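Of the protein chains in this complex, one is absent; all others appear in place.
After this line comes chain A, so read on.
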């Protein structure tokens, strides 16, 4: 009896169990390109152990399926196409995912914790009668995950005893899977029947050539001290020199200086940059957490910095 549970047997058993894991990653894309967070989700899936498959659903997504098949770590790409998948509505995608789950019996289903993933995965989880785990920052094992609570002021290690683990991942906490070196087989899956209780009308996306906030290595962020939307130009100029994204505090967004998609923080986008603080108040709390701090008036210091980086 004891012999069966010694360390090496347990390791062997865990290895065996790991080989029976299989994760379905729900790809996020716009029919033209894969959204970067999907690559982080694929890495998280590989950490679970076992096979990684990727589901691409869209109106015309062959290009994206092709892109994913080259990603290292993906074993299989499942493609479903239908007009009803326009806009990635969760009411339409959920039956497809349930159908796919029934066919392939995955042990894990995951996606990036973006607006798309956060909207979709809990709906899928409820239909499977399982509790999902949101926005995980670490995979400790195939059933144990770490996530933040209280706006990142505490870390919670959660063991999920559900038969199917449904989880979303924080993109900034997992490396992007390499986009070359993979050779996944592509398989078409039949589209689910349209549900028709919701209709996608349009998106008004803020056009930007700048890096995307959640994946940028450097973020120049502004708060209420900027005093107006026009003054944000100072930050855009600096950001351009650093190839950085531009973010804003909730206060700046609420004051109407910048659009909502620039908000960083607990309920905005969670970013993982080096923090450089420029504030004229030496007691400003940001200095307690900034990697570099400069006590100066931003209206002088920022243009100076832009100038210095132009040399």
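Just so we're on the same page, a residue touches a chain if its C-beta (ideal position, glycine included) is under 8 Å from a C-beta of that chain, and two chains touch if they have at least 3 such contacts; residues count from 1.
The rule is short, and it goes like this: contacts and distances are computed from a predicted model.
When the listed names "Electron transfer flavoprotein subunit beta", "6-phosphofructo-2-kinase", "Exosome complex exonuclease RRP46-like protein" or "Ubiquinone biosynthesis protein COQ4 homolog, mitochondrial" are checked against UniProt, the chain not shown comes out as "Electron transfer flavoprotein subunit beta". The chain that is not drawn here is touched, among residues A:47, A:82, A:118 or A:280, by A:118. Touch with the chain omitted from the figure is made, among A:210, A:250 or A:280, by A:250. Remark: the omitted chain is touched by one listed residue; of A:87, A:178 or A:194 this is A:87. In the full complex, the hidden chain is touched by chain A at residues 87, 89-91, 94, 114-116, 118-127, 129-135, 144, 147-162, 197-206, 214, 218, 241-242, 250, 254, 259-261, 266-267, 269, 274-276, 287-296, 301, 304-305, 308-309.
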